[in-house]
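One chain of protein is taken out of this complex; the other chains stay put.
Right after this comes chain A.
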Amino acid sequence: MKIEHKRLSTLMITLSMMLVLSACGGGNTASDKNQDPAAAPDTGKIKLKVYAQHFDEDTKGPFDYAVEELKKEMPDVEIELDSAVQDGNQKLKTYAATGNMPDVYFTDWPTLQTFAKSKNVELLDDYESTAQYKDSLNPGVESRLIAPDGHVYAYPDTGIEFQLIYYNKSIFDKVGIAMPIKTIDGLAEAAKKLKAAGYIPMSIFGKEKWISAAFYNGLVTREQAAGFGALEAQGVTELPQAFVTAAEQMKKLQEAGLFDANATNTNYDQASSQFYQGKAAMFVNGQWEIYSSEEKLGGQVDWMYWPAKDEATYEQTKYNIDGAGSPQGYAVSPGSKNKEIAVKVAAFLAAKSAEYKYTKLGSPIISPKTDKPIAADVPVMMQRIATELLPNAKEYAKLLSNTQIQNAINDNTQNLLVDGFATENFITNLNRTLGKENQ
C-alpha cells in the first residue's frame, strides 16, 4: 500500500514538473519576436507604436506638438501612443524580456546600456537621420546624442538642463542676507541667520537620492570642472581631493542647518511647497523648475551660482556648470518591421519636441538647432541663463556612466544630509566602490 502510494506521488510530481518546465521553458529572447506593427488595412497607413512620456503638461505638450507636426510631414504614418509610466523603466524592460518592444520608445542612459547588451536597441550610427541630427546639434550637447562608447542609440529631445539653487529674494531681504553668496562660509552663515529667523534655509527633496548628488556635484564643479565624470577613469581608486573637499563643504553646510531635519524623508511636492509657501528660503532643482517658480513666486525668485571655498575660486569657476546630461531620447527597436521609417520618426519626434521647448517654453539650449524664433514670453530667470550663463559657460560636468559608482554617490550624499554621518564615512564608502569598479 505504502509503495503504491509512493509510486503515485512520484508520478504526480514528475508529471506536474514536466508540464511546468515545458510550459515555462520557452525561449524569450527579446528582440527576435517581431511585433506586428501592421499597416492598417483600411487606411493604408503605417502604424507605429511609440512608448513615450505623456503624463503631465510638461510631457504632453512637446509630444502632442511633435505628433501634430508628424502628421503634416509623414501623413502615411500613424502613431499609436503607449504612455510611459514612472516606474524606473520596468514596463519597458518587461516588453524587452517578452519580445514585445514598441517600434519607437523613449528611455534613459542606464536602460539604453542594458538594451544595447541585449540587442533591444537599434544602433543608429549609420542612418542618414543621425548624420542630419549631428549636423544640427547645438554645441555642448554632444553627450546627449553620442554615448560614451561612441555610438548613437537614441535621439535626444533635451539639451543642457542646469542644476540651480533658487532663492526667495523677499526672505533674503527681510533677514538681511546680501547677494551674491560666494563662499561656503557665506552660505553657512546665511543658513544660520535664516534658521534663527524661523525659516527652513533650503528645502530639498532628499527622499530622491539624485538631488543630494546633484547638490554635491555643484560643489564638486567648483574644484573639478568635470564633476562626477572624473570618477570613471581607470586607476581612480581613491576619492580625488576635489571630491573630499566638496564632501567636507556639504557636511559643513548640513551642520550649519542648511537642510531641513527631515530632508531625507521629504519628497518633491513637500519640498517645493515649503519653498512656494515662503517657509523655505532656498530650493534646489533643475532649470525646469523655473516655470513653476516664476508662476508661483513671480519676481520674488531668482537663482544663484554654487558657492566655492573662497571668493577667488568662485569668480574663477562659477561658470563651470553641472547639467550637460547623458544620452537619452527616442530609440528604435531592432525588431520593428518598419525600422527605416521608425528611425526617421524617432528623429523627427525628438527634433520637434525640442522645437516645442524652444519656441513655446523658451528653453535656450535644445539638442538640435531650430530656425524658428524663441518663445516671446521667456521667464526672466531663463533669459538670465541664455544671456549671462551660456555665453560664459566654460565647461560642463561630464557624464558618469557607471551605475555602481553613481549609486554609491547617491547613497552617501543622502547620508550627508543627516546627523551622525561623518565625512570620513563618506570617503571610506566611496573609496571602497571606486577600488572595486576602477581597478
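In this section, a contact is a pair of C-beta atoms (placed from the backbone, for glycine too) under 8 Å apart; a residue touches a chain by one contact, two chains touch by 3 or more; residues count from 1.
Keep this in mind: contacts and distances are computed from a predicted model.
*Asks:* Looking at UniProt, which of "Aldehyde oxidase", "Ferredoxin", "PPM-type phosphatase domain-containing protein" or "Raffinose/stachyose/melibiose transport system permease protein" names the chain that isn't shown?
*Replies:* Its UniProt record gives the name "Raffinose/stachyose/melibiose transport system permease protein".
*Asks:* If I consider the whole complex, including the chain that's not displayed, which of A:316, A:392 or A:407 touches that chain?
*Replies:* A:407
*Asks:* Looking beyond the chains shown, say which of A:321, A:378, A:417 or A:434 touches the absent one.
*Replies:* Of the candidates A:321, A:378, A:417 or A:434, A:417 is in touch with the missing chain.
*Asks:* Could you pull out which residues of chain A are in touch with the chain that's been left out?
*Replies:* So the residues of chain A touching the unseen chain are 4, 8, 11-13, 15-17, 19-21, 23-24, 29-30, 88, 90, 93, 96-97, 110, 114-115, 117-120, 207-209, 261-265, 403-404, 407, 411-412, 414-415, 417-421, 429, 432.
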